[in-house]
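A single protein chain has been omitted; all remaining protein chains appear in their positions.
As written, the chain order gives the labels A and B, with residue 1 at the start of each chain.
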Amino acid sequence: MSTAAQRFLQDAAVKSADLMHREIIRRGMDSYDVAHLKGRARIKDWEAARQKCQEIKREAINHVDRYLLQFEEKVVARGGHVFWAANSEEACTYVKNLATRLGVHTVVKSKSMVTEEIHLSPVLEKAGIKVWETDLGEFIVQLRDEPPYHIVTPAMHLNRGQIAQLFRDKLDPSIVSDDPRDLMAVARRKLREAFFAAEMGISGANFLVADAGVVAISTNEGNGRLCTSVPRIHVVVTGIEKVIPRLEDLAVLWPVLATSGTGQGITTYGTLIGGPRRKGEADGPDEFHVVLVDNGRSQLLADAEQREVLHCIRCGACLNICPVFRHIGGHTYGTTYPGPIGSVLTPHLNGIAEFKHLSYASSLCGACTSVCPVKIDLAHHLLQNRRNATQAGATKSSERMMFRAWRSVMLHPWMYALGGWSARTALRVLYGLGLAGSIVDPMRVWNRYRSPVALPSESFRARWRKGLGSN
Amino acid sequence: MGQTEMTQTEMTQSENSSRERILERIRTGLRTVIPEPAALASDRAIVEPVVLEPVIFEPISNPLERFQQECVSNLMECALTADSAASVRQLDEVLQSLPDGEIFVQDEPSLRRLVETAVPRRAIRWSSQGAPAEASQATVTLAEALIAQTGSILVTAACGGRGASVVAPCHIVYATTVQLVPDLATALGRASREGILERNSFACVISGSSRTADIEKILVQGAHGPRRLVVILERSGV
Partner (left out) sequence: MQRKVSLFVPCFVDQLLPEVAVDTVKVLRRVGYAVEFPEDQTCCGQPALNTGYWDEARPCAEHFVRVFKNAEVVVCPSGSCVSVIRVFYPELLAHSSLREDAISLGKRTFEFSEFLVKVAAVTQVGASFPHSVTYHASCHGLRELKLREEPLQLLRQVDGLKLVEMIRFDECCGFGGTFAAKFADISGAMGNSKADSVNATGAEFVTAIDPSCLMHLQGILGKRRAAARTIYLASILASQAPANQAPAQEKS
């Protein structure tokens, strides 16, 4: 078992038993469920909306080279820069070199999961640059020195009391109120200094619009707006799969993203940026850079079954509905992307040997597939990852042996019937001796959380033969 | 573009050796043929010969009414005024409610008229002078369009710049009913055709005051952007 898998099992055990954590998450998810349903009600034909979004992303990904080149041409023509980064190191090096070359001491960042994926902040900080996360949830987890808990709501695992204490410890000991409005006011005051002092703003991108040559950024707080308006340099860090063909595609993608992400009809700020400030504009950055990150995505294109995983618009709906996520929380996954999308994607980005366990940590309930706004069949892909893992020889040989034996039994009805009878009889003896749950009980894992299964003296087929069979 | 910028661009492109490698990997990957999803194929079989584009959003019959309703749920203020005199009075009322301090105004003839009539004594910084000051109490701008479906305003860099719609705690938009379009599709289609993003480095569809729900998923109005977004919506003549 990989160390990542071992750590996952340990963390999952702790979190599964943590009832306070479960309650906080349940309240957060209940609130999302209510909002989400309201959002869905604003869309006349939700299934048609999903279908349309799937078609848009399918067209984009099936011609991703063409659309990326179209996007790049327009951005460069306006004086922007586009850098293609094969992996995390190249992306981080580019941003770091740019910052040091241009005399950057302070960076303000709006939320970007790709910057988490490439671990950008530590690279900049090591170069002596102060990085401020400005999205409230990201700001909070940054102060706690922990990764985001959820791709849309990074601090949903904390209650107001914990956040107030955190602000007291790290920002201002005189803070008294734990009212969310007052806490936001504290963060606003602190971060405003950063917005107006920073030389560089770094953002992500929700979409790269090919025909208009603009990045589209959906935010609510206004921090993304300030990061991309005030500092003299704006850097966008994004995955190559974010591209969409046309500006008009946003007419359905924006409402669907907002509905799935937070239940809103549309996110408060739908920002479109195509280059540095133009002559005659009152303000805006002098430099505009877009870093296109591959980091394993181009490989996924070749996968006939799973190319559609690149359609993901990072809305978080699959995390919200997943019963596994609801019980173990985002940190337990130990990956940049948690939840169903993370479990499907991570083996492709970071290796199947080390991360296959995430694809197994699911009951395959299919809820994720049912909510995905771009209709990615996530549950099916989890199953395919399992199949890929066994075929790559990445699973335990003892397990394979066990299933080979199982196969032999199932191909011979008499062996199956005899095996079943023997197992039941042996268990009945064991339980009769009071050994249920002990080290010799083959069902001890079952019996840890459940009372033992009642063992019938006769199987169904035995009863059938004994007379049940006559109609 | 200046000489320095041109050199920087060329330099950056030539230093980007991964660009070709990534494009090559993409093209190789795309050579894998994906069979059309079975579901799609079987759906086609039962669809009528004339396929209508499904209606995703309810068509909007009364854009003004819808815009006003959306403003309410977006926590925006929309003040409908009959004429420019009423608009002046409305602007005056909003500004009176704000603390003393400089306001930032998009430098445009109709706004010059509006603002100078309404606020003879407040300090004004015009967009032609540069970016809004950090301590601005309010910004006043026009909009490119209003979108009824989502209760949104579409602003561009030409509407006083980027900071104009986010720096101050109160953003006031002066618009007319003729600027109302029914939905996002219309607004974005028009923006595309008119080349709005060729003439402007920035545009934004704004649907409310800034907000966050990052703490216990409780909605807090007024995060880093404006706490108040006010639309003074003047009825157009005719």
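Throughout what follows, contacts are C-beta pairs under 8 Å (C-beta built on N, C-alpha and C of every residue); 3 or more make two chains touch, one makes a residue touch a chain.
Since the model is a prediction, treat every value here as computed from it, not as a measurement.
By the touch rule given at the top, the unshown chain touches A in the complete complex.
Listed residues A:P122, A:G280 or A:P323: the one in touch with the omitted chain is A:P323.
One chain is missing from the display, and on subunit A it is touched by residues 9, 12-13, 16-17, 22, 323-324, 326-328, 360-367, 369-370, 379, 383, 385-391, 395, 399-400, 403-404, 406-407, 409-411, 413, 416, 420, 423-424, 445-446, 448-453, 455-456, 458-461, 463-465, 468-469, 471.
Here, only the chains that are shown with their structure count from here on.
Between the CA-based centres of subunit A and subunit B the separation comes to 28 Å, rounded to the whole angstrom. Per the touch definition, subunit A reaches subunit B in the complex via residues 27-28, 31-32, 43-45, 48-49, 51-52, 62-65, 68-69, 76, 78-79, 81, 83-86, 90, 134-137, 140, 153-156, 158-160, 163, 180-181, 183-184, 188, 191-192, 195-196, 211-214, 220-223, 225-226, 228-230, 240, 246-248, 250-252, 254-255, 262, 265-278, 281-284, 288, 292, 294, 298-304, 307.
Chain contact summary for the complex, subunit B toward subunit A: residues 1, 5, 8-9, 12-13, 16, 18-19, 21-23, 25-35, 54-58, 70, 73-74, 127-128, 130-132, 134, 150, 152, 157-158, 160-167, 183-185, 188-189, 191-192, 197, 199-218, 220, 222-226.
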